[in-house]
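Of the protein chains in this complex, one is absent; all others appear in place.
So, chain A:
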Amino acid sequence: MTKTLVWVEHEGGAVKDATLSAVTAAAKLGEVHMLVVGQGVDGVAAEAARIAGVGKVHVADDGAFAHALAENVAPLIVELMGHHDAFVAPATSNGKNVAPRVAALLDVMQISDILSVESEDTFTRPIYAGNAIATVRSKDAKKVITVRGTAFDKASKDSGSGVVEAVNSTGDKGISSFVGAEIVKLERPELTSAKIIVSGGRALKDGETFEATIFPLADKLGAAVGASRAAVDAGYVPNDYQVGQTGKIVAPEVYIAVGISGAIQHLAGMKDSKTIIAINKDEDAPIFQVADIGLVGDLFKVVPELAEKL
C-alpha cells in the first residue's frame, strides 16, 4: 500500500484548509502521513493529528524552517521520502515552490495541480488554463503531486488520532534567507475557502472606488473579495486578491463578477463555481457565456442598489 507524506500548510499556528483537500487526495492513494515544518509548531502538529484518517505526523521544528525556504525544506522531505511513496502538497504558493524542488532531487516528474486520482499512478490535471483536461500516468516509482484544493472535499478536521513524531532538522543550507513579508490581514473570509465571492474588475476605476463599491456588497453577503488581474495590476487591490490562471483558483457556491469581461485567464480561476453571477454593462461580454445569472447594467448604479436591498 502506498504511504503518502502530506505537506501541512499552516499560518498563524493553525492548519490551513488547503491541507484538508490534499489529505482527501492522498487518502485515495493510501496511508496518510503528515509533515509539519516550521518554528514553534506544536499546536499545528496537534491540530494536524486530529485530521481524519491521519497516521503519523512528522514535525520538523527549527529556525531554519521558520519561513519554509525551499532550499532548507526540500532536503528534509527527500530524506523522509526514503520511507514514503508519494509526496502530496496542496497547490499553495508554498506547495508550488517546494514540491518541484523535491521532485527533481528524487529524479521524478511532478504531477501538478491534480483534479482527480484515477488510480495509484493515474491522475487528471488541467492544461492550457483549464481549456483541456489531461489524464496522465506516471511511470516514476515515487510520486510528487500538487493538489488543486477546489477539486477535492475537505477531510474532517477533528475526528483523527494521528501520532506526532519529531524529526531531526536537516539544518540551514545557508544560500537563502528571509528578509521580510507584507502579509495582508484579511477581515473577510479567505478567497480559496469562501462560500461566496464578490470580484471586481478594471471597471472599478481605482482603489477607493473599488472599496466603496465592492466591499459593502461583500459585507452584506459575508463574502470574500476577489479581483481580475487588470484590477490588481492597476493597484486597486493587493496581488493576493487575483483570481485566475495565475492567481487563486476558487470554486465558491456563488461567484459574483462585477465589471469583469471574462478573459479565459480569469475564467480559468472561477469557472468551477457552483453559481456564477455577472454584472456588466456590455451585454456581449464573454463572462455572460458562463454566467448562470446575468444582469446587464451600470455597476455603479446596480451594485449599491443591490447592497441596499439585501
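Quick note on the criterion: contacts are C-beta pairs under 8 Å (C-beta built on N, C-alpha and C of every residue); 3 or more make two chains touch, one makes a residue touch a chain; residues count from 1.
In the analysis below, contacts and distances are computed from a predicted model.
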Task: Protein that the absent chain corresponds to, by UniProt name, given "assimilatory sulfite reductase (ferredoxin)", "proton-translocating NAD(P)(+) transhydrogenase", "3-isopropylmalate dehydratase small subunit" or "Electron transfer flavoprotein subunit beta" - done: "Electron transfer flavoprotein subunit beta"
Task: Residue touching the undisplayed chain, where the options are A:T4, A:S21 or A:T92 - done: A:T92
TODO: Write down which of A:A103, A:A227 or A:I260 is the residue touching the left-out chain.
DONE: A:A103
- [ ] Could you tell which one of A:H33, A:H84, A:R229 or A:H266 touches the chain left off the display?
- [x] A:R229
Open item on the list: Of the residues A:D42, A:E71, A:D85 or A:E120, I need the one that contacts the missing chain.
Closed with: A:E71
Open item on the list: Using the document's contact rule, name the residues of chain A that touch the chain not shown here.
Closed with: 11, 67, 69-71, 74, 92-94, 96-105, 107-113, 122, 126-140, 174-184, 195-196, 220-221, 229, 232-233, 238-240, 245-246, 248, 253-254, 264-265, 271, 275-277, 283, 288-297, 302, 305-306, 309-310
